[in-house]
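Here the complex is missing one protein chain, while the rest keep their positions.
Each chain gets a letter, A and B, in the order it is written, and its residues are counted from 1.
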Amino acid sequence: MMSLTKIRLFYVTKKQYKYKLMAYSGLFWTLAAVQTIAILLSLGGTGGWNMGRGTILFSIKTLSNEIIVLLTFLWAFAVSVILTTKSYRDGDAVFVSNRLSSNLANGAFLITYCLIGGLSAVLGGAVLRLIFFFSTGGLGIVSQNFFLSPTELAAGFAVTTLYLLLISTAGYLCGILVQCSKVFVVILPSLFFGVLILAGRDAGIREMLLQAINFLVHESSFIMLTLKAILITAVVFGIALLISNRTEVRK
Amino acid sequence: MKLDTDIMKPIYMQIAEWLETEILAGNIGGDEKMYSQYQLAEIFNINPATAAKGLSILVEEGILYKKRGLGMFVSPGAREGIMRKRRDGTLKQLIFDLVLEAQRLGIPENELMDMIRMIKNGLKGEMKS
Partner (left out) sequence: MNAVECRDLIKAYGKLKAVNELSFDLEENKITGLIGRNGAGKTTLLKIIAGFLQKTAGEVKVFAENPFNNLTVSANTVFVDDNMAFPQSLRLGELLDEAAGFYGNWNMGLAKGALDYFSLNPRHYYHQLSKGMKSTFNVVVGLFARCSLTIFDEPTAGMDAGARKDFYRALLKDYLRHPRTIILSSHLLNEIEDILEDILLITEGKKLLHMPVPNLREYALGLRGKSYILEDMANSREIIHISNVGDGYAYLVVKNDITEQERYKARLVGVDITAVTAADLCVYLTSGKKGGIDDVFNKN
């Protein structure tokens, strides 16, 4: 009887995860690039208005890390989709893997880059404030909470990360669906924009859409948000896992 | 030794003959250990199964014998056996080829004998020096 190497799923998943961290480290450079661009775009202020009375005119600019967070969301969605493409899946199959270990390793990788994305987005906001502070000499700033306290930073980090998880998992599922059948390249965007367009026209659909969004966005309890996010992420990822379990590789 | 892969003779036969020549030349004596199939595989750059086939031919002919767990060994009377076999078999075949070729070229018998004698003397001279 041949002596076969016995291997355990956990060990392989761990190895694959570490391999991905090394192999796809370039993705984090793109994150840095994206967020730098976001910061530059935000320098002019992310909102504002002008007011004037008689001979007095003043303009107000508001500053937040909205653009940074938004671009990070887009980045995370794109990365999740990329992970499901042929060359990345084939990359998994070069050494030792099966679909389950690949997906689990992708999941661990996903959590990692969501954490990193969340952290850097929040810190990016802080960087933005610093730049502003030093460039205007601190005189033109009117705000009570310009300097973020550690708790606020932590909260921002946590919330951003949770939203990133949701978006990334959705991206992963979309990617998996597209890999299953090219038809989804048409169906998914059509669905997305279709719902938006319909919501614009039909009040009933708009209501449903707003309710769905508020379910996540206007959740005031942090614990509830965490639970909801984790649950939805797990379910969506589970579906992606089940769907992709019978796909072929290295065709 | 380079293996001739174009010739009619299978590689395992060539291996067997090479081993016989080794025994004839006295490089491996009676009751001494013969090369294993793995050693032959590495020496000739062939698959060990092919080498094993060559070895098994020699076992069948009684030139080698197997010692359980230790490998193949040269039989005591191997050298004499090989000489006998070659005289009756291989040599006769060579002579047949020679005669046939001479016939094709239209060389008469005495001329053929002269040629043989010339080469034999030439070889003797070489071996002396």
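As a working rule, contacts are C-beta pairs under 8 Å (C-beta built on N, C-alpha and C of every residue); 3 or more make two chains touch, one makes a residue touch a chain.
Here the structure is a predicted model, which is why all the values come from computation and not from measurement.
Chemist: On chain B, where is the contact patch with the chain that was removed from view?
Modeler: Looking at chain B, the ones touching the missing chain are residues 3, 5-8, 10-12, 38, 41-42, 45-50, 53, 100.
Chemist: Kindly note down the residues of chain A that lie in touch with the hidden chain.
Modeler: 1-7, 9, 12, 15, 18-19, 22-26, 87, 90-91, 93-101, 245-246, 248-251
The rule we apply is simple: only the chains that are shown with their structure count from here on.
Chemist: Please work out the Cα centroid separation of chain A and chain B, and write it as a whole number of Å.
Modeler: Roughly 76 Å separates the two chain centres.
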